[in-house]
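To start, the structure under review is shown below, and the notes come after it.
Partial complex: the chains shown occupy the same locations as in the complete assembly.
Chain naming follows the written order as A and B, and within any one chain the residues start at number 1.
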């Protein structure tokens, strides 16, 4: 494999692992390395990545640092939220949804700088390698992909640090030992897995949580908020209009304070194994519940039930890395078609880990108190109609009953 | 319609409404009335129903009072829980799942006593009329059904009470006024709807909750419990084996104490309108979460994802009253087939409205720490395999990319 690569775009965090990869690409492939560092709201300074890249010999014009937070929320998180997507019934897909954006931007850079390869730091047992690489291939079918973790022999912490020291890569003291778990973070969530989390019978230790306050330590009084939606997307909190990223950041702050959005999950990876992870999705959890709330009052039953039936497949596609596949786009087209009138306001109660809808209203409400109650309903509902409705729905069951005589 | 009915079996609660129906059936149809009162764990004494029926002239041999709690949980609630059924993403179907059992027993009684009709007290705007009557028709295709609320003219509280007084039906003082909301209860849940709940923007008043303590008043310390499963069904709590009904009652007690299982929902009825309800499903909520937890460690991905895809339709069928339809049974066959090894123990944390899995273990675990980590994995996972896996999964996307050149 180590042939003829001229220029490679590396998804670079500035951390030890991707710094080792950077150097390994230079030494193993003898190629020019372009670094790409994205701000997806992971909460880390990006400029140190620039300094480190420079120090490792990357030319200034080969260092790309982009703030993708608004694009991330607007074009990835929000479309997914329209679908009420949950993987395996529970997981809000915080890691999965970030990968296609990184891949997309990385390919854009590769095209701009004339690179013939891309590289990432995902391991060979995880889902992220699949998500990155399916994105790369979809957007640049003939790109070369270098996945160091599947190729090299630096498969222990010791080997990695030895390589770093050999190549003058600074190793922070706190990175020398094994971390007790690994994390991934962006504006939507923080995930933690590995090591101390590997026994699925053991409760996740308190110190693993970084993104949410412990429910037990959350305020003793509930907090009420409103979220306004327009055409399926959240646009304001407590009446204050916010950009997508600002809105999600605000929800994260609220969710954090009230200990909302923790999930201990044993999930099925696309590569065939089960793994245990812990997810913190404070704002996303509120958003998910709020979106369901606004749909309740604005979405037709047929549309809502079709969405529910399509959702598991949609979530699976995102989890498995098929964001750029035609079938994901088809499902998105169906989902988006349903959101035209998903506009209005949801009121939510936040309290010690709980988030629930307590009220919803909409200029496009399909709820009619007049029909539900026994008041005058403009002739929309004649109770005698129910008899015919039931009898025709029952007809096939009666024919079955006559035949099979239970 | 008021022709030629000889004997009718009435689903009789002993309350004012069904007492009026009882008398109305006698006067309007001139037929013999058989009362059927079921204990589904609604938490009311049933013997007063017997006394009241006797007082209203029902012959002792025409009074049927059955304790169906075990059957309810074992044959209805548990199969539904195996499916992880949620209607519209949130509702645990507590009312829906009780109706087919009532219908089934009512038809058994009708056959035993030679009745030619059955009757129920569900109104003409709701789902319950559909659920009862689809059950009746499926099990006794030629039965006559009398649905007084769709037939009579007693459509106001005043008319009902006037009829009661005219026919010497005792009216409790607290039943004279309009109740501020109506409820339905069984071992799985209590639902509340109507009147004070009809404005979906208004928060549910505190006094509507009857089945769960307010999360704010729940204990300040979390409680940990274990639930043992065998072949998909819960069999023990904290190691203590319990019958299905006893187990659900125990979970209800735990859920109540910790304020678990409240749901404020605006839902789509089968009869075509939206309605707002409040549900309290304390034990059922714990059971639902626990069952997902045990499936996580014992269920294959293919089985789990198929279950997730089938679930919305399964839940819709139950909600709409099609428990006895072949397609519900087919889905149940598929679901039950998957539960053979869904055996093990889930550990849960209960705290102020929250319930979450914190640990799971099973003699049939499919989780392999050895594969997920980098230790020796008996050759089950070669990271280089991932490259081929990704490349073949990407092939069609690459062909698309070459054609469409994004």
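To be clear about the criterion, a residue touches a chain if its C-beta (ideal position, glycine included) is under 8 Å from a C-beta of that chain, and two chains touch if they have at least 3 such contacts.
All values reported here derive from a predicted model rather than from experimental measurement.
Note on stoichiometry: the full complex in this file contains 4 copies of its one protein sequence, with 2 placed in the shown coordinates.
Just so it is clear, only the chains that are shown with their structure count from here on.
Inter-chain spacing, taken between the CA centroids of subunit A and subunit B, is 32 Å.
Across the interface of their complex, subunit A is touched by residues 84, 88-90, 123-125, 129-130, 133-134, 137-142, 147, 149-150, 155, 194, 198-204, 215-216, 220, 222, 262-268, 271-276, 292-293, 296-297, 301, 304-305, 308-309, 311-313, 316, 324-326, 347, 349, 351-354, 356-361, 366-369, 371-374, 381, 383-384, 386-387, 389-391, 393-394, 397-402, 406 of subunit B.
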